[in-house]
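Inspection log for the structure reproduced underneath, given as structure tokens.
Yeah, one chain of the complex is gone here, protein chain that is, but the others are all in their spots.
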Amino acid sequence: MSTTSPAGTSPAGTSPAGTSPADKAGILVEALPYIRRFWGKVVVIKYGGAALSSFQGGTTGVGVGVDRGGGTFAQDVVLMRLVGMYPVVVHGGGPQIGQVMERLGKKPEFVDGLRVTDAETLDIVRMVLVGKVNRDIVGAINVHQPLAVGMSGEDARLITASPHSPALGFVGDVDVVDPTIVRRLLAEDLIPVVASIGADAAGQAYNINADSAAGALAAALGAEKLVYLTDVEGLRRDPADSESLVRSVSVDEVEAMVEDGTVQGGMIPKAISCALAVRGGVGHAHIVDGRAAHALLLEMFTREGVGTMVSP
Amino acid sequence: MSTTSPAGTSPAGTSPAGTSPADKAGILVEALPYIRRFWGKVVVIKYGGAALSSFQGGTTGVGVGVDRGGGTFAQDVVLMRLVGMYPVVVHGGGPQIGQVMERLGKKPEFVDGLRVTDAETLDIVRMVLVGKVNRDIVGAINVHQPLAVGMSGEDARLITASPHSPALGFVGDVDVVDPTIVRRLLAEDLIPVVASIGADAAGQAYNINADSAAGALAAALGAEKLVYLTDVEGLRRDPADSESLVRSVSVDEVEAMVEDGTVQGGMIPKAISCALAVRGGVGHAHIVDGRAAHALLLEMFTREGVGTMVSP
Amino acid sequence: MSTTSPAGTSPAGTSPAGTSPADKAGILVEALPYIRRFWGKVVVIKYGGAALSSFQGGTTGVGVGVDRGGGTFAQDVVLMRLVGMYPVVVHGGGPQIGQVMERLGKKPEFVDGLRVTDAETLDIVRMVLVGKVNRDIVGAINVHQPLAVGMSGEDARLITASPHSPALGFVGDVDVVDPTIVRRLLAEDLIPVVASIGADAAGQAYNINADSAAGALAAALGAEKLVYLTDVEGLRRDPADSESLVRSVSVDEVEAMVEDGTVQGGMIPKAISCALAVRGGVGHAHIVDGRAAHALLLEMFTREGVGTMVSP
Amino acid sequence: MSTTSPAGTSPAGTSPAGTSPADKAGILVEALPYIRRFWGKVVVIKYGGAALSSFQGGTTGVGVGVDRGGGTFAQDVVLMRLVGMYPVVVHGGGPQIGQVMERLGKKPEFVDGLRVTDAETLDIVRMVLVGKVNRDIVGAINVHQPLAVGMSGEDARLITASPHSPALGFVGDVDVVDPTIVRRLLAEDLIPVVASIGADAAGQAYNINADSAAGALAAALGAEKLVYLTDVEGLRRDPADSESLVRSVSVDEVEAMVEDGTVQGGMIPKAISCALAVRGGVGHAHIVDGRAAHALLLEMFTREGVGTMVSP
Amino acid sequence: MSTTSPAGTSPAGTSPAGTSPADKAGILVEALPYIRRFWGKVVVIKYGGAALSSFQGGTTGVGVGVDRGGGTFAQDVVLMRLVGMYPVVVHGGGPQIGQVMERLGKKPEFVDGLRVTDAETLDIVRMVLVGKVNRDIVGAINVHQPLAVGMSGEDARLITASPHSPALGFVGDVDVVDPTIVRRLLAEDLIPVVASIGADAAGQAYNINADSAAGALAAALGAEKLVYLTDVEGLRRDPADSESLVRSVSVDEVEAMVEDGTVQGGMIPKAISCALAVRGGVGHAHIVDGRAAHALLLEMFTREGVGTMVSP
Partner (left out) sequence: MSTTSPAGTSPAGTSPAGTSPADKAGILVEALPYIRRFWGKVVVIKYGGAALSSFQGGTTGVGVGVDRGGGTFAQDVVLMRLVGMYPVVVHGGGPQIGQVMERLGKKPEFVDGLRVTDAETLDIVRMVLVGKVNRDIVGAINVHQPLAVGMSGEDARLITASPHSPALGFVGDVDVVDPTIVRRLLAEDLIPVVASIGADAAGQAYNINADSAAGALAAALGAEKLVYLTDVEGLRRDPADSESLVRSVSVDEVEAMVEDGTVQGGMIPKAISCALAVRGGVGHAHIVDGRAAHALLLEMFTREGVGTMVSP
């Protein structure tokens, strides 16, 4: 039989973390309306690239890695599932591919910012995305709850692709998404983690841009939300002014911002994918700063939100 | 298009409540293992009596009431359901019955602390419990999410009862609990709210002690937890010493505490019901101070817990 | 081993009730086409008010009651369920409310025949309808078969209501019926018994006219039949002439009879509700004399029928 | 608009059949406890042989027939299904087989009361049972409600049989009953009508005694009741004394009555099958006089019952 | 422990049938695309008449028979089911009916090629089709796998029919097909075997042309294929020229061939039923020579196919 310490006179005691029980309760209660609103809804999360590399990772293997210890991303995804949402993770892995190619003495070539992908490069891309990055994300989630199942867009014809241009080799565009396999896994309460590889009808694999893959999958699933975890705070009205972060924007405005050059560089595919997804029936698309701990959780469950939200 | 206020330079901004985003995330994450552990589990909550009357209520009707505005209890129960638990609420309503009897000019009579219940008193008991207290709890929950369904132990033969003693009239003991109707409502993701009335095979209703009803229902459902929301902090090793609150106790110890007189007065039926329920297969039983806001939430989702826990 | 009495020479013997086996068989067979026609169909039955008070009841409690001994209504409803129909009972309880108010020394006030309902009156209405009348009906049914589940229009947002007029206080009109909870209970082969209370989105309860509630629920369920059990034989062509009972009438004719004053007094809301329900998709609406024993059974299962039938 | 005839002053009018509404209601209500008790229960009915030929039939075809007009049997079976029971009909057809054989100029041969069945006779037996008697029963039922499905013990390996004795040819004993197909049809709310033919593993058909087939099927299904519709009133204590009809008897007593010769002739297989079925788990077995109109209905739904009941 | 014979040096040895393992594998692989294409699809097979009589049968019973030993038809149907198709067998039995009528000394009469069917003849037709031919087909299939269930168009109102013409008596045309019972059996993975008898609403049975019954059932089921197993090779462009077999033909061409007299005699109802079925939504209709062993298997699973295919 254990009795309370002398100080334990208040019903709930004092939180060791310095937050009072009342504050704790308040924050849990603040989450209530969000949990209610997103109960049973599909949320597609694009994770990877720069967000992945912001984790220190890299002490194992060929130098790519998701830090499992600090993996707040994995915790956030599991929590989303446990409170009734259906998260689907889509990832690429550009930096990790580069590292392995370097190790293999293969020089990356880019045309218009897209990686020229010959047969050998494709094999490396698949190995890194499916055999390394996908594995690390699945592993990080399953430490918390054994719910993640890794897959590639090639599985059960999830993503049918065709060549982007002859000059680029096995770089593909998404032609059709058949989300049957993803729906089946969701129906089993699992968390699909999808590497952005596609295949054509003859079984030839293609390297797909992960931003586009995430947007197309979100539209095919009729997702409630599409969230891009990136390494910027969101879209800016003035690229040079960090104070000009756009909190909320319509799909028309986003398209205008792309057209008039307000959106630049690596943000262009994300902005376009956001617009396409929302036009394709997704409820809202978000560009969120994945460098902050629990960015996903804060975006989903608190009043503040983070980054930029694109609405219909 | 809305842009951030000049101060909004951190990704998530500052919480209006004075809690930092990091703190918020931390508290949500702290809840994760509890959500995981209780996912899909049934939790029976005894609510009422003194806990009910601690709400100021009473400005409406014949003077009984659950204050809907301050009803953190209802929020807590809805949140439990939304994160995957199956709460079942059982309630009595002694003080409210007394108020109505007084209004009707009927003098309550007690034998050994139990209300003598003649036919007219029984009618009043049913009216107050089912027509007033039950309604108020159902209404308070449904404001948040339309999930609550009120019922009485008479419905679909949930609680079969028999007379406690001839001297007491229609005061009953629980003979059998057939939880079929409760399971059906849970299977539909609803929240049953059960008034502690039973009936015999001939349809005669009986007034049942709500503590006993909650314990018997928890055992019949094989509940993971049984929580008594009361107006004390929990069991004490020394009734006179508020520092001697018992945090955790085995079922054997509880029974010993009842026998040797450590547990006294109104805590006796709760302590006995806790012990019976745990012996009947319930995972843990808790005696929690329902006067604190969100006591239920803190008990379920934070490290501290509150009150006394009885373990097998 | 028991052998037949000397007189037992016919295969089935003589019925003690004076009806021959052949007559018995004939009556059971007469029911066959009706059972077939209504198999799996929903029938909403408005019960209460005057029909309730025609039972002698009243020796228990505060003086309201459904006599369980003579409760042919309960038998009829159970039989309907057992032969494949889905009965749904809706009830009010005006006279019983009046009795309790009198006991409490509260003077009923009426405006245009509607009870002015202040907060205290509403509490009394709820206590009597949900805690007394509903309980008595549920109990009477469950004596025969444990199938009845009591509920109020507040449960799981069954009936959303709004104020009828400021002068009347908490008297409400039906805005929306969401019959999900009723369908769920029917899917479990249960018999919902619904007290005519509604609530607005904020959880405020309202006293609803039971005739209107029954009609709106029947329409929302797409019921096959709506049956009003009253204390008159049916509609009359000439209110003064008991020979002028109308057996069968179209919805157009009913509306004309209301307009030209043929239908008067308490029959007006019933006649209007019948018309609205039939226009809203209900197969037929019936006004039946609930004072006759087994009126419901005779209406459903015999060639004669009773009272007035309103057809599309 | 139709109004009542002058005489129509009572709520329900006078029944044309001379039975008052009150009597009608009384008889329907008398059926209530039986409907409740047998709800969802399987009842196997052996029909055929002498009971079949008691119908005048025979004006069509080769001289065998179930009179469809007078077919109260079919009505009774449909009514049983509609009030929630699961009737299964098993039939033979001895007299009809004899008629066809005669027409074909084939002389029936019997050994110990069993028909010697060569290959040609077996073909005739199958044609008559499956192609004539089974068809007639199915057709008679489906006139009332399209629920009957004809089948033979050969279908989906329902009845596996082996030769009774070399001298008898294709006369078989029941080895195993696999009631899967019957359960599947019952699960679809259909009424299986089974001709008493079996087959061995090699597909060879056998003529099976219908009394034995019915008993074995009832035991395999765990039926609540097994009813033999025959052309006698039931078992007698003294075969010569029509006053000595046995109403109720234990399985031990039945076996004694067979042993000591009280039961004689064609009643022996029925008595033995009753005893075997009850010992095999069937609730009660009945020998009922199928010559009376609606014998089945009276047995199932009225207080009197008919014939002899064998209890465990 | 058994070791290989001296000659067993190749991994798989030599096939006793003279086919090498490689050939065996090749043929199984050839079937792969057909299995894939027809997975889960319904195939209605008209079997009987001349195809039935091409089996030597007839040593048993009254001289009709499906030779079970040589029954490649049964094997083919079972194989179709096991590889995922849903075969439904429809059959007539003209020659067998003739034999029995002769045995009974009844002279068949024909008007315009249709059998005049008085009440006695109808009884014989039913006995032979349902009691003999249907039984033999069911038995032949169940030897391989206990999946076949015999039925007639009368069961559960599968085929509603009306008289073809007064002169012909109980010869009927198909009015409506209600395939519910067939779908239920297919949903249970069973193989329905349907005798071409129908009934009107009053339960009167009619003799139906089996070719028409098969076509109407295929259309009602939305079958992928309708296959007529006949005793000719298929349709011919020139009836006199066996070299002019038509392999593939459109529904327009078939109708033209009937109109211009290219199709003659017994092929006319088959050709018309093929056209009607394809126009009614069936994928393809086939006229196949049932005299060849495993004609059905070769048609379904090999590149060659056999007979004539009618396409939309």
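Things worth noting here:
As written, the chain order gives the labels A, B, C, D and E, with residue 1 at the start of each chain.
Criterion: contacts are C-beta pairs under 8 Å (C-beta built on N, C-alpha and C of every residue); 3 or more make two chains touch, one makes a residue touch a chain.
Source: prediction; values computed, not measured.
Although one chain is omitted from the display, it touches the following shown chains in the full assembly: A, E.
Touching the chain that is not shown, out of A:Val29, A:Leu114 or A:Leu190: A:Leu190 (per the contact rule at the top). Interface note for the absent chain: among A:Val111, A:Met127 or A:Ala167, the touching residue is A:Met127. The hidden chain makes contact, of the residues A:Pro33, A:Gly84, A:Gly98 or A:Gly139, with A:Gly139. Interface residues of subunit A with the unshown chain, by the touch rule above, are 59-62, 64, 68, 100, 103-104, 119-120, 122-124, 126-132, 134-135, 138-140, 142-143, 146-152, 154-157, 178, 181, 184, 188, 190, 197, 199, 202-203, 205.
Mapped onto subunit E, the interface with the missing chain covers residues 1-4, 6, 8-9, 11-13, 15-17, 19, 21-32, 35-36, 39, 72, 75, 78-79, 82-84, 144-145, 233, 237, 242-250, 253, 289, 291-295, 297-298, 301-307.
Everything below uses one rule, namely that only the chains that are shown with their structure count from here on.
Remark: subunit A and subunit D have CA centroids separated by 68 Å (rounded to whole angstrom). Touching of two or more other chains is recorded for no residue of subunit C.
Under the touch rule stated earlier, the contacting chain pairs are A-B, B-C, C-D, D-E.
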